[in-house]
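This is the structure I have questions about; it appears just below.
The other protein chains are all here in position, but one chain of the complex has been omitted.
Presenting chain A:
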Amino acid sequence: MDETVAEFIKRTILKIPMTEMMTILKAWDFLPENQLQTVNFRQRKESLVQDLVLLCESKRASLRDAALLDIICEDVDLFDMERFKSSFEKILRRALKNVTVSFRDAEENAVWIRIAWGTQYRKPNQYKPVYVVYYSQTPYAFTSFCHLKSNTPLLSQALTVASNHHKIVKMDLRSRYLDSLKAIVFKQYNQKFETHNSTMPLQETLELDMHMDSRIIHENKIEKERVQRVTQETFGDYPQPRLEFAQYKLETKFRSDFHGGILAERKEPLRCLIKFSSPHLLEALKSLAPAGIADAPLSPLLTCIPNKGMNYFKIRDK
């Protein structure tokens, strides 16, 4: 092993606090469990580091392995999968005696959870389980359709608490395809679908509800489709860049077709300061027209934000 690599590994390990040492080494997964067990973790840190570096040398750690260790150390939010699982199960069991919980680790720091719900007196129904996929490095979890709606709050609570978050919000994002959800949510989605056509999203939302009565029709279908199309053209298909706010300083005269006489003689403009704030502003704005809260197309004052790379504006009458 190169001198420089050894030195790099030594310094990296020295930076790790003793309380996190085992966790990080396990996460690094370069030194196998049985080897780690031969090391005395109670000795002085310098001696421990020396032992560990020797082990790395014997395993011929490369620069790449060392860099990986460095990355893991930088990752402050070390997620403990085992802790999550036990906490999750504990919360469910505390509330419901009859529940079956199973876990399966999957790729990309994901865990699949299967939950079969019972009641106080009945054993869990194994034929109607709920599946949850939680991506531990992200604040996202995907759940399958739950027949027993009454258990949803409990499930939400278990997920929230076990994953060390303080709130869970249900996204209005549903699809039969987990991968699509992932792509949207993890922003891996940047190009059009091959089969994309502008009315498809609308169809999906209309047909998702399997119990929909055929006697129910959608009003203003044409207008709704137009709105969808226009929104898509304005915002694109790809996930929006994440912004928290936009601010507009307006100095414009009051003008209204419906309120003719109001402020008609006033020459001075109205001085206003408008602030939009949202955890994800652009997505929020994009949702306004389809929700009926805004017209489509949305005002260019809002839609130009990503293009112009601005979110502070001063607007005056021309």
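Here is the rule we use: contacts are C-beta pairs under 8 Å (C-beta built on N, C-alpha and C of every residue); 3 or more make two chains touch, one makes a residue touch a chain; residues count from 1.
Following the convention adopted for this analysis, contacts and distances are computed from a predicted model.
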What is the missing chain called in its UniProt entry, if the choices are "Serine-threonine kinase receptor-associated protein", "Centromere protein L", "BHLH domain-containing protein" or "Cdc23 domain-containing protein"? "Centromere protein L"
Contact with the hidden chain, among A:Val39, A:Leu96 or A:Leu250, goes to A:Leu250
Can you work out which residue in A:Arg44, A:Arg271 or A:Lys318 touches the chain that's missing from view? A:Arg271
Against the chain that's been left off, what residues of chain A make contact? List them. 169-173, 248, 250, 252, 254-256, 258-259, 261-263, 266, 268, 270-281, 283-285, 287-288, 291-295, 297-299, 301-302, 315
